[in-house]
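Omission of a single protein chain aside, the complex is shown with its protein chains in their original locations.
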Amino acid sequence: MPTQGLDYRFRICLHDIDAAGVMFYGHLFRHAHDAYEGFMSALGFPLDGLIRSGCRLPLVHAEADYMMPMHHGEEILVEIGVEVLGGARFTLAYGFRDGAGALRARAQTVHVHVAESGVGAAPLPDALRAALDAAKI
Amino acid sequence: MPTQGLDYRFRICLHDIDAAGVMFYGHLFRHAHDAYEGFMSALGFPLDGLIRSGCRLPLVHAEADYMMPMHHGEEILVEIGVEVLGGARFTLAYGFRDGAGALRARAQTVHVHVAESGVGAAPLPDALRAALDAAKI
Amino acid sequence: MPTQGLDYRFRICLHDIDAAGVMFYGHLFRHAHDAYEGFMSALGFPLDGLIRSGCRLPLVHAEADYMMPMHHGEEILVEIGVEVLGGARFTLAYGFRDGAGALRARAQTVHVHVAESGVGAAPLPDALRAALDAAKI
Partner (left out) sequence: MPTQGLDYRFRICLHDIDAAGVMFYGHLFRHAHDAYEGFMSALGFPLDGLIRSGCRLPLVHAEADYMMPMHHGEEILVEIGVEVLGGARFTLAYGFRDGAGALRARAQTVHVHVAESGVGAAPLPDALRAALDAAKI
């Protein structure tokens, strides 16, 4: 059963909008990452603490599908969960829903645990793996 | 044969870097879009003019693969071209190369021509299609 | 007495940090603007509604003082209020405080009400003026 408190809300603000009058597509990834930071904190692994401890989880892939443009002032709910949990990597899935529950966009990010040497992948730490496993969707 | 002058260069700047000491993954899409704007201008279709004329080409998909982290001060060359050209949509491919020619990241964006009514896709205008066709890779 | 609910909180996130390991100075203005959007909504004048109604309040001046660098993961409270209320313009003041109450930065923005013609300043609408007056500090 998924851990509670993992969803994230934001309101689309003035600077999210671009010259075409809708949210700039690249900003979806900024909001996805803010949701990811909240998610990791809720799991007990805030990113700033992980970075200070030397644990790095860089992205090797990111993608998004845009179903409907998003507009200034709309409130968006980001649902986030673990889609795939591998030995050294995990895939997060994000759904961006509006106030009516419609899916406006979805995204996916793939993260790899980097070895302390900085070269190559390394198995995910056990405690982090267990927390991610509890957030599988 | 590809149209000349389509590549784009940028230097990774202070604010591109995040708390993990490497370029924030979301910023790759900002740079990709800047390359796309230069590309469209080189083809004779600058985006600001397209938007003023009522022609919209919103993204329906974006993705990126990150091979090697990018660092402050590095100069990056973005190679850009048309990968797929459909009736109402096209796919652009981007390669991000460092000074030694190594591929540090690649990206893809899928754009759809929106009908003037704002609802549904519409065939790409002939002149734009011809220009995109000349930039196929 | 100031209107309630005007303060705004944010957590400094991964992409706020720059290559020097602290929050990029320009991002302070993005957070200030997010606080301003919340402030205007609390006053009953959300920016998206104002823009749709044709009311524009562009900035003519912005400034900030940085007392202490801000770091990844810190939670910041933004206190916001009206410092000066003129005929066609107003000045907002922002204080950025950390969890211990220390003032880490402050900012100021000056906004002018633009006439419907788009040229020159125009008196602030009465209802907006009254709401801003109630938020004076």
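Per-chain numbering from 1; labels A, B and C assigned in written order.
Everything that follows uses one rule, which is that contacts are C-beta pairs under 8 Å (C-beta built on N, C-alpha and C of every residue); 3 or more make two chains touch, one makes a residue touch a chain.
As the structure is a prediction and not an experimental result, all values here were calculated from the model.
**Student:** Which candidate, C:47, C:76 or C:92, sits in contact with the chain we can't see?
**Tutor:** Answering carefully, the residue with contact to the hidden chain is C:47.
**Student:** Just to verify: which one of B:49, B:87 or B:123 makes contact with the chain not shown?
**Tutor:** In the complete complex, the chain left out is touched by residue B:49.
**Student:** Among C:11, C:30, C:89 or C:129, choose the residue that contacts the chain missing from this document, as touch is defined above.
**Tutor:** C:30
**Student:** What subunit A residues would touch the chain not displayed?
**Tutor:** Counting over the whole complex, subunit A touches the hidden chain at residues 14-21, 24, 26-27, 72.
**Student:** If the missing chain were put back, which residues of subunit B would it touch?
**Tutor:** Interface residues of subunit B facing the absent chain: 11, 13-15, 30, 33-34, 37, 46-49, 51, 71-73.
**Student:** List the subunit C residues touching the unshown chain?
**Tutor:** Subunit C touches the missing chain through residues 19-20, 22, 24-27, 29-30, 32-33, 47-48, 51, 56, 58-67, 69, 109.
Keep this in mind: only the chains that are shown with their structure count from here on.
**Student:** How many angstrom lie between the CA centroids of subunit A and subunit C, rounded to a whole number?
**Tutor:** Here the centre of subunit C sits 28 Å away from the centre of subunit A.
**Student:** Quick one: report the Å distance separating subunit A from subunit B, using the average Cα coordinate of each chain.
**Tutor:** Roughly 23 Å, centre to centre.
**Student:** Among the residues of subunit A, which are close enough to touch at least two other chains?
**Tutor:** Within subunit A, residues 30, 33, 47-48, 51 contact more than one other chain.
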